[in-house]
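Partial view: only certain chains, each at its native spot in the assembly.
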Amino acid sequence: LQQKRRCFFQITESTEHNYRQNKKYTAAGSVSGSVQVCETTDCCVGYYRIINGTPKADVLACDRIEKSCPDETCKAQPRINNQFFTCMCSTDLCNGNITWGK
Amino acid sequence: GGVCGLKALTVSLTKLLVGPSSANINNCHGSCAFPLTNGNNHAILLNSHIESGNADERSPCCVPVAYEALEVVDWNADGTFISIKPDAVARECGCR
């Protein structure tokens, strides 16, 4: 019996619109507290927003969008001209510790 | 390169969206010359007009005629959000 992937879970209540849309991450697996047990993926993801030069976790969850995560640890990848960063990884709770490259 | 049809096309999304990093949106390629196999009535009449000597008219073009939506992580001033983008992935091609 294969163990299901466990990921850190967090969605931000920034606005009603964004929060409502991001509730869809809960469909990828059951959430208890800050941990989600993935039903449909082996990938954990983190989406970060850069505010005044500092990254802030916007979403931590089981993957719903990326579909692929070759790395075991969560390496930051820039998006939209460094306004956002994302990371994907394939070990339990790996999305709690993002690795920032140079 | 054959008659008008669908081909896979993977594009990077990292400049436009937060996720996914890339997606296969497909693209349409190929000939729409006579005899037209996958055209509608307008394309058939247009091709007939061009074949009758009006070579300067815009000829039928191989384009997507059916699409699927793509689920992405979009962004705004308040952060990221899951969004469904309609008509993002080409599913079928035709001469139009």
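Structural remarks
Order of writing sets the labels: A and B. Residues in every chain begin at 1.
One rule holds for everything that comes next: a residue touches a chain if its C-beta (ideal position, glycine included) is under 8 Å from a C-beta of that chain, and two chains touch if they have at least 3 such contacts.
Given the structure is predicted, the values throughout are model-derived calculations rather than measurements.
The complete set of protein chains in this file's complex follows the formula A x2, B x2, whereas only one of each kind is placed.
We adopt the following convention: only the chains that are shown with their structure count from here on.
Those residues of subunit A whose C-beta lies close enough to touch subunit B in the complex are 12, 14-15, 17-18, 21-22, 24-25, 45, 47, 49, 58-59, 64-67, 77-81, 83-84, 86.
The residues of subunit B lying in touch with subunit A in their complex are 14-21, 71-73, 75-76, 78-83.
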